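Only a single protein chain was left out; the remaining protein chains are all shown in position.
This part shows subunit A:
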Amino acid sequence: MGRYVVQRLGQMVPVVIGTTFLIYALVWALPGDPFAAKCGDRPCPQRYIDRMTAEYNLDDPLPLAYLKYMGNLVTGDFGQTFTGASIADELLQRYPTTLQLTALAILVEVVIGIAAGVLAGIRRGGFLDNLVLVSTLVVVSIPVFVTGLLAQIMFGVRLGWFPVTSDGSLFSLVLPAIVLGSLSLAFVARLVRANLVENLRTDYVRTAIAKGLTRQRVIGVHTLRNSLIPVVTFVGADFGGLLGGAVVVEGIFNIPGVGNMIFRGINAHEGGTVTAAVTVLVLVFLLVNLVVDLLYAVLDPRIRHV
């Protein structure tokens, strides 16, 4: 286990360095004037250019500038918005909301997704199976921003079951979380179903049935547990998609999170704010993936003993 953790961490470091370098280079070091797009439709004021040049060390050669930038990131300095407010403060204020939203979305996708997958998988080819397959296909093909707008108008405005926009309460995050999690929910359901069908045909399941275990125990303990390992991997890899979706969903439902900051930054043409906030989301995604990798080893003994 210890060796596995060290190995994982060792693989993670170059990826984090490379990814942050990639983002830094995309934002500041591609050919052309980096300030052409940072201040909306007007040209940037000289004072802003001076400030950003100093802040991102744009006069230094690229590797040195990147190193200084990383130093800033590590010490929690994410730069300033166009108006001069600290992005770190702004993020600190907003990230709990985004975490709540994504955590709720993961809860929705895991609970409903696994339930639907199991119901479909235990009676392969039955009515429920076909229902789940068709409905997940429909969910997958409708983009999140369309689902979001439709849900807002249906359940928010027409039926009045949920608040139309966020009022800061946890309840007002429920509808956005369902919208955000719906796409992944469909994948989790299909993943669980496919794995369950596959595992139900294995020898150890036949043995378990042969020695007289109840159906609940065979499915609930022996089969499902093995079928859930890929789901953990999926949820980790999919977290990046959820963060991207959070930009859309927080924009639609006006939830004061990091995604909303990006959404507004795009509309105000504040390239600097957008890129800083997105960089933070990418870093969070990398961190979550590392945690999932480690969790994976805890869940699956075959990996631990490699």
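Following the convention adopted for this analysis, a residue touches a chain if its C-beta (ideal position, glycine included) is under 8 Å from a C-beta of that chain, and two chains touch if they have at least 3 such contacts; residues count from 1.
One rule holds for everything that comes next: contacts and distances are computed from a predicted model.
K.L.:
Name the chain not shown, per its UniProt record: "Sulfur-oxidizing protein SoxY", "Peptide ABC transporter permease", "Ubiquinone biosynthesis protein UbiU" or "Malonate decarboxylase acyl carrier protein"?
P.N.:
Per the UniProt record, that chain is "Peptide ABC transporter permease".
K.L.:
In the full complex, which of A:Val6, A:Ile142 or A:Leu170 touches the chain missing from this view?
P.N.:
Within the whole complex, the residue contacting the unshown chain is A:Ile142.
K.L.:
Give the residue, chosen from A:Thr19, A:Asn72 or A:Ser135, that touches the chain omitted from the document.
P.N.:
Checking each option in A:Thr19, A:Asn72 or A:Ser135, the one touching the absent chain turns out to be A:Thr19.
K.L.:
Residue-wise, where is subunit A in contact with the chain that is not depicted?
P.N.:
Residues touching the hidden chain, for subunit A, are 8, 11-12, 14-16, 18-19, 21-23, 26-27, 30, 32, 34, 37, 41, 137-138, 140-146, 149-150, 152-153, 157, 187, 190-191, 193-195, 197-199, 202, 226-227, 229-230, 233-234, 237-238, 240-241, 243-245, 247-248, 251-252, 262-263, 265-267, 269, 271, 274-275, 278-279, 281-282, 285-286, 289, 293, 296, 300, 302-303, 306.
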